[in-house]
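Below: one structure, written as structure tokens.
Showing just some of the chains, left in place.
Chain lettering (A, B and C) follows the sequence in which the chains are written, and residue indices restart at 1 in each chain.
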Amino acid sequence: MRLLLINPNISDSVSALIGAEARRSASPGTEIQVLTAPFGVAYIETRFEALAGAWATAQLAAEHHAGCDAVVVAAFGDPGLTALREVLPVPVTGLTEAALASAHLLGQRIGVIAISQRIRAWYREVIESYGFGSRLAGIRALDRPLSGIGSVQEEHAQALQDLAERAVDEDGADVLILAGAPLAGLARTLAGRLPVPVVDGVSSAVRHAETLAALKPGRALRGSFSLPPEKPNGGLPPAIEALLRRR
Amino acid sequence: MRLLLINPNISDSVSALIGAEARRSASPGTEIQVLTAPFGVAYIETRFEALAGAWATAQLAAEHHAGCDAVVVAAFGDPGLTALREVLPVPVTGLTEAALASAHLLGQRIGVIAISQRIRAWYREVIESYGFGSRLAGIRALDRPLSGIGSVQEEHAQALQDLAERAVDEDGADVLILAGAPLAGLARTLAGRLPVPVVDGVSSAVRHAETLAALKPGRALRGSFSLPPEKPNGGLPPAIEALLRRR
Amino acid sequence: MRLLLINPNISDSVSALIGAEARRSASPGTEIQVLTAPFGVAYIETRFEALAGAWATAQLAAEHHAGCDAVVVAAFGDPGLTALREVLPVPVTGLTEAALASAHLLGQRIGVIAISQRIRAWYREVIESYGFGSRLAGIRALDRPLSGIGSVQEEHAQALQDLAERAVDEDGADVLILAGAPLAGLARTLAGRLPVPVVDGVSSAVRHAETLAALKPGRALRGSFSLPPEKPNGGLPPAIEALLRRR
């Protein structure tokens, strides 16, 4: 099985974290490919940055999905995910969606730990758009500036653990999501040191992508995730234009 | 006052409809400029098409907002609206958001009339993302293929009126929105022939944009609609890069 | 254009504030008339006081709407608004409804600043009845007694600004409403001193009333805002009885 993970940020250091955790999590025989967005920002925290990341992800997915069994949008917030689900011929998931699926299987109220205050509003909107608003215990975030996006885990280890404790004790979280690709793998590090089950977006996405590819649930030929109706288009990148022409 | 309306679709015929209704609706002294997306599809009905339209809209807004008092995303579904609100220095609204604001002032339960079955899922998600799910009486749509996107009103006049009647009598709508830029101006035509107040997205957006520009409510310096935090970026179109650098 | 604003409270000093802000906000050529409730309380904070104010407003509206293009219920909480929408032949709005419409165009989560603790429960119920519960970041209020209802702004300026800051930083408000007619005009004073856009009920209501009158969306002939069905009545004030007989 071959999985394509697309980092919608332009940070190669984060792509490396994603790739490492993805390979640790994958089943034997699963091949992992990680691509980094050719344009956008170092780390998506807002709706506008997510829009840029979504478009970059769409282009990479259009160009590189051939031969893959599933595609993963490898940023929490899932930029472009539901759009891509309409046009890609293989299953596609994202870190938020996948982490929520895992957390849903482990507890009732879900706490999210994030790396910046600003990111909280966007995360909340995405989680609510998936209908998980009533499951959300809260989103807690670091409140100091990040010196480097690839080294968040090391620099803020204690602060992240403190946030996790408070999510359990003050927000009533039964399960935690360590949110954002820069935290990829941290759940593994903290194993046994947190009072509730902890979910990682990358490993969840890899495993759920494998499951979707294995279960072969079928394609949408009707409904809101089937291919957009045929119609004139113009000015689109060729790979995207090809996706829309596929039938 | 000068308003910039951006049609996220590539259809010049729809831009013409938009411009005509905008000019009929604007207050004396308001200047209307309409731009058409340089890439994308003829008419946005799905999440993926909205993503393309959002990115095209962002580029046009970045390049052309200078000198404008407000910007309007001139498609129902508002592709890119909340993203643009973070980065533009002037107020920005969209046809859905503006039509909902008008409808909210006219009745409790809002019926939406749309031009295709497929478009309903996307519209519903946008309306729910604005928190208007409990106000929505339903979305009814034409169910025959459209021969031309610029001539929907003429070809389907009776069918649209029938949908409106059923929205009132079967769905309990107190007020109707004729949704989608291709229906721009239809509310004016049907005036007096429908049993409840009828709202048009373009005229609502023009009037509300004027109001926002006049009331001068101030810019977001903090909160989730302030400018994204400074950070490295790369590969972005220069006008967009300039928006992110603006401080 | 002529707008009738009805203050459901018996406080002439508040009517003066309302009138001043309404005239500052109105478009050129709009004439503003402000009436004060002939019975009721100095400042409505509760459901019972709102009931008295609603009935007083209904009587004033019935007696004085002739010749007006729109009517505004000029108290936050909108006493009697949805009832009057059924029977008046012109558009009618209220400070809460109008402020929410403006705030909806400026941000996702809305913070409300109010002038007393007691008023919060009633405000919340009204906002939720409009379906805006999920948009509400919170309601923060002064917690000291008011020495005079017409001088709240001067006496509590700093406290109001502090509440606004906390609504943004602690509640996550993207936009603020300064709620209650006694705060009419304060948004104008605080312009540039608050970190997010600020909305005033009176100016919003005046502008939206102008818009409704200009767009001419049509009357409700069916649905829940059409005239109540004909039936025997008795003992009603003549102007109200005349409204029910109008067909």
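We adopt the following convention: a contact is a pair of C-beta atoms (placed from the backbone, for glycine too) under 8 Å apart; a residue touches a chain by one contact, two chains touch by 3 or more.
Just so it is clear, the structure is predicted and the values come from calculations on it, not from any experiment.
> Please state the number of copies in the whole complex; 3 are the ones shown in place.
Whole-complex copy count for this file comes out at 6.
Everything below uses one rule, namely that only the chains that are shown with their structure count from here on.
> Closest chain to the protein's overall Cα mean, using per-chain Cα means, please.
So the chain nearest the centre of the shown protein is B.
> What is the distance in Å between the mean C-alpha positions of subunit B and subunit C?
Computed value for the inter-centroid distance: 27 Å.
> What whole-number Å value describes the gap between the mean CA coordinates of subunit A and subunit C?
44
> Two or more other chains in contact with one residue: find those residues in subunit A.
Within subunit A, the residues that touch at least two other chains are 121, 125.
> Quick one: in the complex, what on subunit C touches subunit B?
Listed in rising order, the residues of subunit C that touch subunit B are 25, 27, 82, 85, 91, 93, 97-98, 100-102, 104-109, 130-135, 168-169, 172-175, 187, 191-192, 194-200, 203-204, 207-208, 211-212, 214-226.
> So in the complex, the part of subunit A that touches subunit C is made up of which residues?
These residues of subunit A touch subunit C: 120-121, 125.
> Across the complex, what residues on subunit A touch subunit B?
Listed in rising order, the residues are 10, 37-43, 45-52, 54-56, 58, 80, 82-87, 116, 118, 121-122, 125, 129, 223-224, 228-229, 231-236, 240, 244.
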